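Note that one protein chain of the assembly has been removed; the remaining protein chains are unaltered in position.
We just call them A and B in the order they show up, numbering each chain from 1.
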Amino acid sequence: MESKKIESTSEVLFSIKDLHKSFGNHEVLGGIDLDIHNGDQIAIIGPSGCGKSTFLRCINCMEDPTSGSIIFEGVDIADTSIDINVHRENIGMVFQQFNLFNNKTVIENIMLAPVYVRTKKLRRSSKSGDAPKLTKADIKKEERERAMALLRRIGLEDKADVYPSTLSGGQKQRVAIVRALAMNPKVILFDEPTSALDPEMVGEVLDLMKELAKEGMTMVIVTHEMGFAREVADRILFIDEGKIKEQGTPEDVFDHPKDPRLQEFLSKVL
Amino acid sequence: MKKIVSLILALTMVLGVAFALSSCADTEEIIVRTNAYFPPFEYYDGTEIVGVDVDIMELVGKKLGKKITWKDGDFGTIIDNVADGTMADCGAAGITITEARKEKVAFSNPYYTSIQYVIVPDGVSVATKTAGGVEYIVWEALAGKKIATQIDTTGWIYTDGEINATEEDEDYGYNGVLYGTGTSHVEMPDAQAAVDALGVTADVIIIDELPSKYLVENSSKSLKCYPLYYSGSDGEADAPVEEQYAICVTKGNDELLTAINEVLAELGEAKIQEMVMNHMGLNK
Partner (left out) sequence: MTFFAEIWELLSSAKYMSMLFTGLGTTLVVSLFSAILGLFLGTLVALVAICPDSPLMKLPKIICKVYVTVIRGTPMALQLFIMMYAIFAIRGFPQEITAIIAFGINSGAYVSESIRGGILSVDIGQTEAGRALGLPYGVTLMKIVIPQAVKNVIPAIGNELIALIKETSIVSMIGMYDLTQAAKVIGAGNNMASYIVPMSVAACFYLAIVYTLSFGIKGIEKRLRAGDRR
């Protein structure tokens, strides 16, 4: 790789090595290497169809990589024989289309996965002989309180018991973000979180993301919002033709682009 | 909800199998196939199958000390069911003895001689002849008509033959009487459907004597019926289309066949005729 490595002192969360992804004969990712450290805020930019979304979706194996490895907490999660679900509990994801569960109320959307995961662990521990300290009802009660706190944080506690179809786009995406937060993930992946929003709603979502960044949440964000990327990210990746063509601090990438494709791209979007 | 569904399913299966096993174990039972739309030989009275054949088989059951179970269904499936023997031991449905059927099943002695009849509704003109005080119709008189029959019955077999048989066809080797006369064959699932088809898709019906009389008697339509005769060749007299009914039994079931023949012999022609009249008369 030609771009200079960025040194970080904190612990490596993801170590991605030579990641390839093909759909049929079409190679979308042509070998990507990347280390993501705890507390990193990485923005991925690039022209449409460059493979940036596919790369993001490979990180939590929503798309199985064709080859390469993704070491997350010491385990290669690209290996299809491992139980990916255990690892996904720690990797949040926010989608362009929000993907709130239509058949669940707002608060149920937030509670569903934490309650499921904790109940499963409870069942396991009771099987192994340890007396369970909590019942499922206790877990539900706790998670409901946590979910309410999260909703209060985004000012939507009055929407707790409505269905997502009644929310605005910005509200939906904020709920989707706290749904990911409810799992206490080590990292959150954002797949173009503002692309499907009306312009007046982009701000409220970006503000929430900025807050998370300030709190030190590890974030990987695929985005078209260059101003936001510059403000929030501590590292920018430029992906083109399935490869990382350039990476660096926002100043390096936006003010002193070296790669001619990056220069061309920036001239179009800025 | 899911539990209830699976419970119901499981129950159904268990009941079914239990039911099947219990009936399987019951060898003290004679299963008789029929087609219960052939009065007076078999017909439904409410939900019960009754008729001359039922009366006869009940006597057979009494003789052998076994229960008689009736199974209704398409006429055309009776011979195969009885030939196979697993689902039925015998067939009683006013079945005419034919060579083709004889190859598959064993027949009892004939217990009734029938002739084919033609049912003619008012408004359809068919030339009749009279000889020896009997007014009858010859096959030739039906040329150009739409003839309804019940599928798989002898009326259907004869009509099919007379319309379609050709000299070239190895199975026949002669031209049918109605061959090439523009006569068409309306094939109906049962006799009553044929009556309802009169004046709609059919002109006349060819069916056995007794059902024919029975249908004419009971129909709200204005119908007449006449015996169906073959024209005599070379100066011979015209002759009716005669056939004999018998009860068919799975080949090799001699105990049952013997019992049926004994019952038929004990009854005799007069007693059977009386049964016929009973069933004809009771329902008038």
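The definition used in the following text is that a residue touches a chain if its C-beta (ideal position, glycine included) is under 8 Å from a C-beta of that chain, and two chains touch if they have at least 3 such contacts.
Just so you know, these numbers come straight off a predicted model, no measurement behind them.
Just name the one of B:Thr98, B:Thr128, B:Gln192 or B:Thr258 that touches the chain not displayed here.
B:Gln192
One chain isn't shown here. Among A:Asp76, A:Glu89 or A:Asp252, which residue touches it?
Missing-chain contact among the listed residues: A:Glu89.
Consider the whole complex, including the chain that is not shown, and state which of A:Ser10, A:Ser67 or A:Gln97 touches that chain.
Residue touching the absent chain, from the options given: A:Gln97.
In the complete assembly, which of B:Asp80, B:Glu140 or B:Glu262 touches the absent chain?
Spelled out, the listed residue whose C-beta touches the missing chain is B:Asp80.
Looking at the full complex, which residue from A:Val12, A:Val75, A:Leu112 or A:Leu134 touches the chain that isn't shown here?
A:Leu112
Contact with the hidden chain only, please: which chain A residues?
Counting only chain A, the missing chain is touched by 60, 62, 85-93, 95, 97-104, 112-113, 116-117, 163, 165-166, 176, 179-180, 183.
Using the document's contact rule, name the residues of chain B that touch the chain not shown here.
Chain B touches the chain not shown through residues 5-6, 8-9, 12, 15-16, 19-20, 23-24, 26, 29, 31, 36-37, 39, 43-47, 69, 71-74, 77, 80-81, 84, 86-87, 190-193, 195-196, 211, 214-215, 217-221, 283.
To be clear about the criterion, only the chains that are shown with their structure count from here on.
Can you check how far apart chain A and chain B are, centre to centre, with Cα atoms defining each centre and the answer in Å?
It comes to 79 Å between the two C-alpha centres.
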